[in-house]
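Next up is a structure, given as structure tokens.
As you look at this complex, bear in mind that one protein chain is not there, while each of the others sits in place.
Chains: A, B, C, D and E, in written order; residue numbering restarts at 1 for each.
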């Protein structure tokens, strides 16, 4: 029924490779089907001017696509001399999402900079960036805690994201590129481990949509988010970092 | 209870001045409380390259704020040499919203460019831009129909937008600047006259939010949208343009 | 005789709305015929680097046109990523003109930033910006004096500007767009209340012009300036600010 | 009396070296005292879009200063990534001035691009650019006429420019840098061989100026212009080009 | 002796993963020690303007580093709005190197765009880009030949690159980052399978160097290049593409 042949509530295979590169404090290669995003977390000992003298830290994100990551090559933003509106919109979303699950007062006077670079794109790069970026942030926090630079974990919960869409009138979970370009409605959900919303963005790409469709998509998205959070937790657990990061069970 | 003293479901006064300037095909000054946005619609006889040879038209938007429109003066984007991420995000939203209620095959090979320039900002500039931009688009369409340049109206429905937020745990309609900066959750709703969603964007500005809050905000937003659509319709009716634009009753 | 039907020495109607917006220290909407410019004055407690340690203040201006302000829409400078040469030339002229009638040593260590944004253009936007910008500056100075932030008025005189041109060999005062685009010679005059020159710029748009024409245009321009200064004074007087700003009668 | 020791109506020595470089159609090194500007004229067989299908040609100018041309090195505009407002203002003035003495219908479908690059700056670079740029334009026109690419000379007259200023209350001709930075009033005059005005720009740098001063400066400037035009003519005559360019005696 | 502990003529381990991503015509992940570069080859059916009407194709390259690829994070060029001088210099070198081993008349009217994106940097990113970029180009050519879009192989030879440097007076092959930053002399060699030079760049980073050192470095570099060419050939052979690409044995 779906172009991908998957059933409505089937996500693509998620693979996560921790410590993919060595220089950044955290580095995660996340693959969701054919979408592959390298998420790294670098840490700087300063904060943006508006946080000076507040004792709060900051989390921000930058997003990019390698030119050959897309079906037909897209222009290199560095060569064009500016980032597209889409890029700016996405990196703002990633930053907001990751800030939502930390206590900024516990970050120290630091900026955690999440770089999300798309190696290969097949739909859902922004949601993969959030899901992978969370793990890169975790890695960096663990390193700082190990070095006693952070006394306690600033994390309040996990966070993950997925997309849902209406295709031929049916709600479908985790759209790939071909599905995304045909979807009537496109929704991105960012949610916490506790099942609370961080961001809900639903857009009628081909006309408007009704209340019933909204409910259907939301529920399907929640199914996806729960699976992603499970994957995140099992990775952190396997590395022995889950309890370290969430001394109290994550909500 | 609210900083503004309004009750939870009270919108600010909406004033609309049609034909505010004379050069653009459509020109609307919309005021929502102290927020004032000049929305104009200019028409060009060409379409972006990706629509060449499709017989479809295009609607796009640009957004700007006069430097002195904000509480403390903000830098002039033209002088800085680039638009902020916020500006780009907003103008993409306005364009998407207005495209959702037209049949692009009926626009002719034309681009309708909606300029939304904020004269004075007090919260809700993007939603006012959508609500006012729709009327500017209507004006331009009427002018083209009068000149027989458009044989039938390309409009499918009205569209309007408002914001809702959680303040001290209570859902509040149509936030002003002071309220917006204190809100725990911020939601923008874009909906059609038929009560269907074009865009729903909910963001936890201070942590995540639950299902119940989402429902509460949605319902409050729908109340606001309905009032705005009524205002739009009554203006179009008073100008004798409503039936012209929607020969069949808008859905 | 003139395209506008006005006699040679007739200016367009001048309307001035003080306190048009609320955030800036001074805010004036000036209309000269169909030309409408919003002039605001914002105040910052710092000066450009070259004035550091001089105990002098600074006045500067920025100028912009809303894209739909012109007969056919002009590109948004913020989107193009730079200001045109025309914009830069005009904002330098406005800044120079307003600096000419203040004592910089009495401004305090402050920058008065005059924003002139053209809402609707029909010729003479730069001269309207100077005439209106002066009143925005006055408003800001009055506010600072009321708050005891300025002990005495830094103003030395009023300043206003108008245009003159040769059309079909006849000198005409205050050209509108249609006239301006046909004029053989275009002259802008900036003068003080005392009838002294701040700036005189005459340009042969279609070949050169002779001494006699220069004299004729100058005299006509002086007629216009005197009327504008009268309007400025009567507005300040009606607001009870004239004596405050010019404790000694303005020269 | 003057900082330079010159009498009020004494210009600096003017030296002109024709054919200074070999690639451009016209190339002139003009020195006015220590100010040295290389003016070249390149010719392209196309016109700006707004002249398409008009059978008219165009003359435009670009201006630049070598970084080390000024007393203290100024930043390289190419490295800063943009031209200053001053640069843009000057190149617009040069273009306007040179367009004023040609018949555009006789230029062919061509753009004459005048590059004025300041090798050494000591005041009056914009006026030297106009005076020298005219000769570079003449050289290019002669070359095109020699090749039968232009049937008749498009020139209507000569054009030259100089500066005048008020220093310590006395009108002085042709200010050098030290004088310019002290002048109370600064005036640039662009005039034709027939003694007609192309451009008159007077600016009160330190307050306003009166009618009498304006007259004094104008007369002094005219003295300077007449000498510059004589120099231009004698150079063209010595090269045997004067009659070629002005078959009827220049007006 | 060397900081890396390697002997003077020992290269780091080279690993090559062909078809690393799926959208580009060619895609190669090359690792030289800890340096990892993703090289892709995209093909466009057009050539730069200067090749119009020549029946020749073009090969060009773009180079970038992921921000977190370096020891301490480097600024994202897309966000800064321009490419650094180093980036531009490197991508010009890669393009020149790859153009040197093709017959441009056999490329068709096409541009082969090689993107080299550094995933992790540890010295030698530009030489790895050339060595890997050649294989990406081979992949793309094979694909075009398979589709009969290229009748014969345009390749003349293989090309590879390595670095050599003087460290504490000793010539060392294939510097890593730590070695590179201490080297007295830094040399990059680009050579063909036939042992001919495409590019030789030697730079005295800490003073000049003598003839003897030049010879020593050259010989060491040739050793490295030969090994890299062997690796390239064995990969192409294993894929059954070597004879296809070089029907006559590569020179």
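Keep this in mind: a contact is a pair of C-beta atoms (placed from the backbone, for glycine too) under 8 Å apart; a residue touches a chain by one contact, two chains touch by 3 or more.
It should be emphasised that the depicted structure is a prediction, and the values quoted were computed from it without experimental measurement.
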Shown chains that the omitted chain touches within the full complex: D, E
Residue in contact with the excluded chain [from D:64, D:95 or D:202]: D:64
Which residue of E:4, E:27 or E:192 touches the chain not shown here: E:192
Residues of chain E in contact with the chain not shown: 82, 85-86, 88-89, 91-92, 96, 100-101, 156-157, 191-192, 194-204, 207-211, 214
Touching residues on chain D - with respect to the absent chain: 21-24, 27, 34, 36, 38, 40, 42, 44, 62, 64, 66-73, 76-83, 87, 113, 115, 117, 119-121
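What we mean here is this: only the chains that are shown with their structure count from here on.
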Any chain in contact with chain A as well as chain B: none
Option in C-D, A-E or B-C whose residue-number contact pairs overlap A-B by over half: C-D
Centre-of-Cα separation between chain E and chain D, whole angstrom: 51
Separation of chain B from chain C, taking each centre as the mean of its C-alpha atoms, in whole Å: 34
Centroid distance [mean C-alpha coordinates] between chain D and chain A, Å: 60
Residues of chain A touching at least two other chains: 82
All chain pairs that touch each other: A-B, A-E, B-C, C-D
